[in-house]
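With one protein chain withheld, the remaining protein chains of the complex are depicted in position.
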Amino acid sequence: MKKVIAREKLPELWKSLSAQGPLFLPVQEGPVVLFQQWQEGAKINLEATNTAVPPKDLFLPREETYMQYRCKGKELEVIPAEEVKPAVLFGVHPCDLSAVELLDKVYIEQDPADELYKIRRENTTVVALSCTEPDPFCFCNDFAINPADAPGADVVAHLKNGSLLLEAGTDKGKTLLKQAEDLLEDGSGQSFEPGEVKTADFGLKLEGLPENLKNRFDDSAWDELYKSCLGCGVCTYVCPTCYCFDVEDFGHEAGGERFRCWDSCMYGHFTEMAGGHNPRPGRKERIRQRFMHKLQYYPETFGQIACVGCGRCLRSCPVNLDIVQAIQTFGGETVEQC
Amino acid sequence: MSSVNVLLPQQATILDITEETPDIKTLRVVGKDGLPFDFMPGQCAMLSIPPLGEAIFSITSSPTCRECLEFSIKDVGKVSGALHSVVPGQQIGIRGPYGNGFPVDEMKGKDLLFIGGGIGLAPLRSLISYCFDHREDYGHIDIVYGARSPADLIRKGEVKESWAEEPDTDVHLTVDAEFPDWDGNVGFVPTYVEELGFKPENKIAITCGPPIMIKFVLQALDKLKFSPDQVITTLEMRMKCGVGKCGRCNLGPVYVCKDGPVFTLEELNALPAEY
Amino acid sequence: MAERNLDNIKIIREAVKQDLLGGRISQVLGWEKGHYWWQSRPLFARSEADLEKLTWDSFCGINLSRYLLEELKDHEKVGVLVKGCDARAFNRLLQDNMVKREQVILYGLPCPGMLDYNRLFEEAGAVPSGIAENNGTVILKTGGGDREVKREDVMLDKCRECVYPDPAAYDQMLLSPQGERKAAGRFKPVEELEAMPADERFAYWDKELSRCLRCYACRQACPFCSCRECFVEQESPRWQGRAYQPSENFMFHLVRAYHGTGRCIDCGECERSCPVNIPLQELNRKLIKDINELYGDYEAGLDAEAEPPLLTYRPDDPAAFSEK
Partner (left out) sequence: MSAALNENTAGWEPLIVSFCCNWCSYAGGDLAGTSRMTYPANVKVIRIPCSGRINPMFVLRAFQRGADGVLVAGCHPGDCHYTSGNYQSRRRLSAFKRLVEFAGFEPERFEVRWISSSEGDKFAEEMTEMTEKIKALGPNRKMRDARWQSVI
């Protein structure tokens, strides 16, 4: 199913879609662009290549309350949270879409499935938006992602000649386009041929990297690589393929709620045990965990490197310690940029 | 369709509490209709006391016990501390079972050597009871158990009386230093294991205890010529989900909560030594 | 690529080389180029080969003094290249007894102010292939030819209002001083916020803080956040909840800023590090401004001997509340 809508008419589309359920899309929030729920007057920014924070929030929310509890005397009552409503996520770029597929492997395909994630995923219609211009930090070409195309999305959208072209790729996508039928015109005369977008190419040698890393846990290169790390969690929070979480209670003896929220392997308390023993006590162990997980552990289990080249860690790390540096350190070759 | 959120605890009730040592208590816990779930020796469960949260504990009882689950818990943190102040009849949250459990089928027909230290007897106890309940499946059983002092030995009655009475079974107790009224062995567990001079033939050694004890037990077993695939141990890591997702107990390609906590030494040697 | 002043780099290299190879210090903290011409990242130099990578250009914004907390665990004595803000950060750590003066050699680098790559891209309308600098101007090299902009206009926010670009503490000053700068505008955003009605101001902060990811980059990059255990991680009592609730956002940011009262050196590393651009310096500067108004002018880190205003008092101090 192919449809087209003029850009001027997009505000009507947003309004119509959000009347049927929450609609999330890239919104300009002061100096940054973030996926936010549409509301009247929101400044939609479809030009921005990458949002500051990835859309994983829609499926693995930074905070999700999944039960309430009530205690009365010796009794404990557990009340599960209500199921989430169907939503539309609009404007996901191909790198972020690939990242969601990486998360699916952990949260849906690997037994036991995580129902909280799975329901959100099933209830969300994802509209991918192809890139027209790469961000200076993008390097998804290194991961064989074509930023101009997004196979696998429910709907793939392209910004072309003042219009938005929409092509449904799944039944969910078709349903969505049908819902907005009144606003959309037939797009069968339009060219949906994905163009080609070139991102920066670090010339990373990824083939064989996971195998190569297997024996480099004790490599002295880690002693150097971690040094500039400040020990903050920016890289993990802006990473579309990071998925660690914490489970916490909020409340008092009589009642409260339990939620899960994002957590980061970069924090000291992440692995600290009740007795005080910490298997990953320092920045070196934690940096190694993060990069080994992306480049060796995850690939060993799921057959692919857990990075999509979105460039967020290159942009956001306050000290420019990013995954490209890690890959280069451990065998990926580099093309000098400056 | 009603879906099941794996993180959602079910209700369980404390039947009774036994004080084992000054800082270890055994809780007997029952679900709404008997056992909250089926499990295998070595598996764990997540117990919760809101608003303090959840923590993971190994199940001390054997699956052959159908009345309740038992947990021997040492007071070391927030949740374990709270579990020390529960009263009979109180409800707590429980979910599980988590982890792989001991390879009870692969152990069939073998002689077994259990080596436990302090609270480390908790997961072993599940397996030991299971083996006694399937006595004909297993060969000779040796149990080496030690603690800092006689007061720190858990399940003293059971260990000294019932276990020692089992056919084809030897129980060897030890404490770290001399104590009045203690007529058993004095010395650290690893040393005692070496002194007892166990033969590795057709034997599997299963050990659990404080990390430092495990370290030296492994050395002792190596000296006694046990090969890494004959040695089984359990790992302890911080865990939040229990289902291999939250990331805390990730070691190389495995998640201890899901792929462990039971590993042979051979498996362990292939993992990054971050535990 | 960024045109670097190679003469300056040579001077710096020569100076630290003597001390490093001569054995006075076992490591030098400096900067090296990152992946892009607009990134310079920390360099931990221990050999002559490492020193080859040493750079000094308009992208060395990262404050190096913070690393001393970790590096002095492994090294008897290290050298640090310090800009104005790095030196003030050093003095701060000194005041907290977190470092020992004799364990560090400070190489002073008067700082012209660091450039903001986002502003450069914006001015160029695309990613320039590089820049050149000339006496207060920056030349952007783009496909459509060169474009000249005022240096002031493309500096990092944190540097625009910098008053003390020259290191206040050093063992050796390597380049010629910049001289004190006037920064009349540094409290302007604070004053604008002060002029708002309370509810409006609350709404402003509520919105700004709602973006906070609790990544703690602001804390980790900060030279006043040197506590061994931060209140955020304290378990009992648990002051900071992990939820992304407005009340938890305020808790973190108000307490973070407040802990910097009389200690914040206004280096702006918190704000530069924030991945979602929360205007953290407005909170920090509010406290600087108030302390100056109430208890006399004080610039943290400028003089390691001066008594920090919250560690002292005078019987006749004014108060911000009625003392009737």
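In this document, chain identifiers A, B and C correspond to the written order of the chains, with residue numbering beginning at 1 in each.
Keep in mind that, in the parts below, a contact is a pair of C-beta atoms (placed from the backbone, for glycine too) under 8 Å apart; a residue touches a chain by one contact, two chains touch by 3 or more.
What you see is a predicted model; the values in this text were computed from it and never measured.
Considering the complete complex, the chain that is not shown touches A, C. The chain not shown here is touched by just one of C:6, C:21, C:126 or C:203, and that residue is C:203. Interface note for the absent chain: among C:50, C:153, C:171 or C:290, the touching residue is C:290. On the side of chain C, the interface with the absent chain consists of residues 190, 193-194, 198-206, 231, 239, 243, 245-248, 250-251, 254-255, 257-258, 261-262, 283, 286-287, 290-291, 294-295, 309-310, 313-315, 317-323, using the contact rule stated above.
Mapped onto chain A, the interface with the missing chain covers residues 68, 250-252, 254-257.
Everything below uses one rule, namely that only the chains that are shown with their structure count from here on.
Taken pairwise by the contact criterion, the protein chains link up end to end in a single open path, with no chain closing the loop.
A separation of 51 Å divides the Cα centre of chain B from that of chain C. Among the residues of chain B, those in touch with two or more other chains are 78. Residue positions of chain A touching 2 or more other chains: 246, 248, 250, 263.
If you check the complex, the residues on chain A that touch chain C are 29-32, 34, 52-53, 62-63, 136, 202, 224, 227-228, 230-234, 236-238, 246, 248, 250, 259, 261-264, 267-269, 283, 314, 316, 318-322, 324-325, 337-338. By the touch criterion given at the top, residues 1-2, 33-37, 39-42, 44, 62, 66-67, 70, 121, 127, 130, 208, 211, 213-217, 219-221, 233, 241-245, 269, 272-273, 275-277 of chain C touch chain A in their complex. The touching residues of chain A, counted against chain B in their complex, run 66-67, 69, 71, 74-78, 80, 106-107, 110, 112-116, 118-119, 217, 243-253, 256, 258, 260, 263, 265, 270-275, 277, 279-280, 285, 289, 292-293, 296-297, 300-301.
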